[in-house]
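With one protein chain withheld, the remaining protein chains of the complex are depicted in position.
This part shows subunit A:
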Amino acid sequence: MDTGVENATPFAGIGASVKRKEDLRFLSGRGHYTDDISRPGQTHCWFVRSPHAHARIASLDTAAAAGMPGVVAIFTGADMTGIGGVPCGWLIHNKDGTPMREPPHPVLAQGKARFVGDAVAMVIAETRQQARDAAEAVTVEYDVLPAVGMDNALTPGAALVHDDVPGNLCYDWHIGDEAAMRAAFSGAKHIVTLELTNNRLIPNAMEPRSAIGDYDPTTGDHTLYTTSQNPHVIRLLMGAFVLNIPEHKLRVVAPDVGGGFGSKIFHYIEEAAVTWAAARIARPIKWTADRTESFMTDAHGRDHVSVAKLALDEHGTFLGLHVATRANMGAYLSTFATSVPTYLYATLLAGVYTTPAIYAEVKAVFTTTVPVDAYRGAGRPEATFLLERLVDVAARDTGIDKLEIRRRNFIKPDQFPYQTPVALEYDSGDYFSTLEMGLKAADWAGFEARRAAARAQGKLRGIGISTYLEACGIAPSAVVGALGARAGLYEVGTIRVHPTGSVTVLTGTHSHGQGHETTLAQLVCDQLGVPFDKVDIVHGDTAKIPFGMGTYGSRSLAVGGSAMVKAMDKIIAKAKRIAAHLMEASVEDVEFANGEFRVAGTDKTKAFAEIALTAYVPHNYPIDEIEPGLEETAFYDPKNFTYPGGCHIAEVEIEPETGHVRMVNFTAVDDVGRVINPMIVEGQVQGGVAQGIGQALLEACVYGSDGQLLSGSLMDYTMPRADDLAPVSVATHTTLCTHNPLGVKGCGEVGAIGSPPAVINAVVDALKEYDVRHVDMPATPAKIWSIIHGSAQRAAAE
């Protein structure tokens, strides 16, 4: 576009790939994280943690430790009287309508430790080293009890993680119409059954968790600095449920946060412990996890075992789906753990298909492992992996081409809004177009030639597809409330226009790598016509931000951005009245575009900054009709989820001698609704795909039968490295969300949701000649080799 103006400010509104504002400080080492904060008089804390998966605490002696150099205080569970446990934020009901089992999650263990890493005591000292030294001098005698894992938790007679939770069963929940599903199965031509696991993952944000409790005895004010994705949620949970501190006396600050991926949504016991203890000793207390503690205590992700059955007619039309899943909760219920394998999982089982009858049953299980909760995608990757694998297996079993079977069952563009049999109503999507774009970008048609070329080199090449859908921006509050959520899921935005026309935005969402300081500023540039460098985004402090629910579930733009739009609507409405007064016109005649107010059909204009100045210097002002100032807040509660979807295609090459799977190519075509910043969307998709490839090929959290975490460090837990990945080509195809003002859907999780089944479908395709039906994640070299080797052995035996 030629504006005719030299040196015009580059366009920074919706659709511009503006470089990320925050990167200058992040890339030059000037980010300011929780562990960078030091409060005057600060002490340090080290937690004594259980080395056993399951044990009664027979005795606990802190006397020797208390006399060690620098020790300020030692607290155990026995000291923590009069406070609550860490709460769970979502109540699930059983099939029979009774509520789930919700055993307490004490801040420090009360009589029993339930996973390796469960906190038994906290030692506070002048330095971190002194705290750690003294922690080693705390003597705990344990009566070791049997470990409980996914394989034995539901076995009759299994040891009980919580004495008052029979059978280790948290809930036995279901959704959908069982009778309709059974009827569909009875008339089916084919029934395809698949058993699969969704491997347990350890999040591994680059910044370990950290928390500082601070207390001012003169005012009674508590402050918690913490690595959180949602400081207001932490204030709510910790203040109301654990420590009984009213909101006005509790400030929660989440400064720069180095990655969360879900693991920093939850209210952790360490946050409550330092806040509580800081008031007891009247000194600030800092705790920062080391990497070993992160592995042992950050909530893990996924961990499902499922049996899925798909009924089809003779044309390959899906008639019914039956899914039975066991989901691992770990030892205690983490904040949103219970919602993940239910409303964030089973509601997604229609996927992009018109399956008319779906019935899903989920048993949530307590085990002696670290709590499991939302991790990038949360429930939706589990549903997508199950469904997209099942569809591939159905294609194989029925002999129908895997693209054709998908096309036959896709929801068609004219079927929107589309009501699924599992509660959700999709507003928009175009799965045919994303599929075609993906096939073209990945050169699907040319694949067999590439397979043959690889074969000539002794390599097994495979291609795999996933046509996925997900649900973001979980809402509306009334609906999720009816389903058991114990919080609202709206978002809050304040637009503070300053006297000279610059803008500070206060958002209740939280950025921990996503680039909100850029994307959200672009919304302001676009709507108010304010230059990019005149807009700042403020987040992460309950003392500054009116309220907010934080960032997770790809909600920040769809919900938080929409709240900002609503607040800006109010700003424009008020500013128009001021402009009308100044230009002596009626409000109805004032138009606003590109940062300028104009009396329609005239050349009378007022710049946005002039109006701002007038609002704060109201000399010539309709003071009887409007208040001075230009600041507006909006709460936005969405009408529905948003539904991003698309097509992911993976191409892999297997070295049969070693079983090593190499990613050769990855193509993502995603419909994320309106794209605000294409560069950031591309980065988000690439990062998500990297995590998805990690889950598919590399990452496995492994506990031994004694409940010890065997993959407890980066020496044994395989995080994806650059050379494990392939070039990821990212394209978008937009259908607008119909119910939020921006038309946006969310892009934070699509990469991690769509990619794992594409990768595994490619691996299975590569192993075609070995008659492989399914490979569970991760497809490690040893696993692939044993499949190939096992097949060779069978062939030799025949």
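One rule holds for everything that comes next: contacts are C-beta pairs under 8 Å (C-beta built on N, C-alpha and C of every residue); 3 or more make two chains touch, one makes a residue touch a chain; residues count from 1.
The working rule: contacts and distances are computed from a predicted model.
Student: Given the options "PDR/VanB family oxidoreductase", "Xanthine dehydrogenase family protein subunit M", "Sarcosine oxidase subunit delta" or "Tryptophan synthase beta chain", which would UniProt use as the protein name of the unshown chain?
Tutor: "Xanthine dehydrogenase family protein subunit M"
Student: Among A:139, A:193 or A:786, which residue is in touch with the absent chain?
Tutor: Looking across A:139, A:193 or A:786, the contact with the absent chain belongs to A:786.
Student: Touching the hidden chain in the complete assembly: which of A:273, A:299, A:411 or A:698 does that?
Tutor: Checking the options A:273, A:299, A:411 or A:698, the one contacting the hidden chain is A:698.
Student: In the full complex, which of A:206, A:456, A:715 or A:797 touches the chain missing from this view?
Tutor: In the full complex, the listed residue that touches the missing chain is A:715.
Student: Taking the full complex into account, what residues of subunit A touch the chain not shown?
Tutor: 129, 132-133, 136, 292, 657-660, 698, 700, 702, 710-711, 714-719, 780-782, 785-786, 789
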